[in-house]
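Every protein chain but one is kept in place in this view of the complex.
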Amino acid sequence: MSQILEVKGLEASYGPTKVLHGLDFSLDQGGVTTILGANGAGKTTTLRAISGMVTRSGKISLAGTELSSLSTADITRRGIAHVPEGRGTFVRMSTEDNLRLGAYSRNDKAAIAEDMERVYTYFPILKQRRGQQAGTLSGGEAQMLAVGRALMLRPRLLLLDEPSFGLAPLIVQELFAILKRINDEEGVSMLLVEQNAALALELADHAYLLETGNIVISGTSESILENETVRRSYLGY
Amino acid sequence: MDLFLQQILTGLANGAIYACLALAVVMIYQAIDHFNFAQGEMAMFSTYICWAMIAGGLPYWVAFFATIIISFVGGLAIERIIFKPLHSAPVLSHVVVFIGLVAIFNSTAGAIWDHTIKTFPSPFPDGSFAGLIGLHEIGMFFVTLIMLLGIFGFFRFTRIGMAMQAAAANPDSAGLVGIRVGWMLALGWGLAAAIGAVAGMMIAPIVFLDPNMMLGILLYGFASAIVGGISSPGGAVAGGFLVGIIENLAGTYIPAIGSELKLTVALILIVTVLLFKPNGLFGKTIVTRV
Partner (left out) sequence: MATDVETRADPRLTVGAKIPIKLVGLFIIIGAILPFLLGGYANFQGTLIMIYAIAILGLNLLTGFNGQFSLGHSAFYAVGAYTAAILVYHLDWPVYVTIPVGGVVCFIAGFLFGLPALRLEGLYLALATFALGVAVPQILKSSHLEGLTGGVQGLDVFRPPVPEFLPLTMDQLWYYIAFGVMLIMFWIAWNLINSRTGRAMMAIRDNPIAAKSMGVNASLYKSLTFGVSAFYTGIAGAMAAIVIEFVAPDSFTFQLSILLFIGMVVGGTNSIWGAIFGGFFILTVPNFAEEISTGLSYAIFGVILILVIYVLPSGVAGLVNLLRVRIRKLL
């Protein structure tokens, strides 16, 4: 299978503090990969480094295009949609304006309208809330909006930062079912960061385990599920 | 009653000045999420540029539009050159840079064009409407209205306008949808400088041109924008007229105030309004779930 993203020797730091110490990993085209790890392991930073939101060094290539020197906006325009930690919706704008901004870098009006409808089919609740200020949405709705906005880019790769955070279990199930559909039906590759390892491994086909800025274990989801360390520390059985 | 009407009209005329500048204030606020304290001085400087061009023999409207373009480029340049390297500096530091810019523009204008008060031409005919309100004020009112419609349409209906608001409200997320945040800021500065220039050129025929012409007016501009609701261009214009009227009526009808305490009273009234309507009269309440 071909690779959509290849990362080599990725380092990242906040001010004087280095957080990632040279990560090597790759993502399969059309696959779902998850990064597991405890709080502070560097999961969010890995995503932020790919999107160019932190100072970073190393090689990041998206299907052959080198990203490591590009700005966040330019990386997004190459087809990476990042659903950030805390959702990052534009709270003062309406739901629909948020979605419209998701397609900001595109010019194909007809296709954008089509995609908007498709997002509304995935998340019917957003259609009901289309005119409502995004700040007034519930946590689950806001997360759906964030994912919907990312889809409006027609991304080749979707980065998801803890989509389950702070949501009720039922909502989480619903959301992950939709993510699976998106992956199946549209072939969007995904890189998922999750605290909830069991949930993540269910959706993902590959997984990496991150500890204090280093990748310590990697493999298919099945093999990771059987790994003693992962089971004990992250799955709890 | 005649006096009352007269004062209302004078208030409206002053209000047109404040409304005009308040629009520029709202513009920059939408673009950078902050007040720009140097806005008045930038407008003053633009007006001097226009004056110099007219003095050099250019026709009014040529100078007028040339000034708008120069101001736009100047505003853009200020953001790119001065503020870009300071993106990660604390907001309080930005305020100090604004103050620095105020000093620079004020002092440089004085050095180039000296401190004598100059007259500035109006593009509108002399005279007044029924002896109550000057034709220049009426013309200015329409110019303000046109700008208001333009700004409203820009933010409401254009992709770039929306992107600019997004970049100001949440730069991280804006980058993640492909908005080039830095350039949005620069564009916002450019537009605010251009609108400020129009305000300056409209105001100067009334208050005359000198390096300090904007110090007091900018305060009213801020106050108008805040009273109207800083997120709403229409509110800012309404706020401008309201402040103009309040100021005049208070000065006329409360004997203890007279003209010396006019400014104070206006400000106190404004603060009182804010105590009851903390988002301004026409501002949207922003609801965010915790």
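In this document, chain identifiers A and B correspond to the written order of the chains, with residue numbering beginning at 1 in each.
We take it that a contact is a pair of C-beta atoms (placed from the backbone, for glycine too) under 8 Å apart; a residue touches a chain by one contact, two chains touch by 3 or more.
Given the structure is predicted, the values throughout are model-derived calculations rather than measurements.
The chain omitted from view is touched by exactly one of B:Ile138, B:Val207 or B:Leu274, namely B:Leu274. Summary of contacts with the chain left out: across B:Trp113, B:Phe222 or B:Phe282, the touching residue is B:Phe222. Between the chain not shown and the residues B:Thr67, B:Asn106 or B:Ser232, the one that touches is B:Asn106. Mapped onto chain B, the footprint of the missing chain covers residues 34-35, 82, 85-86, 88-93, 95-97, 99-104, 106-108, 110-111, 219, 222-223, 226, 230, 256, 260-261, 263-264, 267-268, 270-271, 274-275, 278, 290.
Keep in mind that, in the parts below, only the chains that are shown with their structure count from here on.
Centre-to-centre separation between chain A and chain B, using Cα means, comes to 42 Å. Interface residues of chain A facing chain B in the complex, by the touch rule stated above, are 51-53, 71-74, 76-77, 81-82, 84, 88-93, 97, 100-102, 104-105, 133, 135-139, 142, 149, 153. Within the complex, the chain B residues that touch chain A are 159, 162-163, 165-166, 169-170, 172-181, 231, 284, 286-289.
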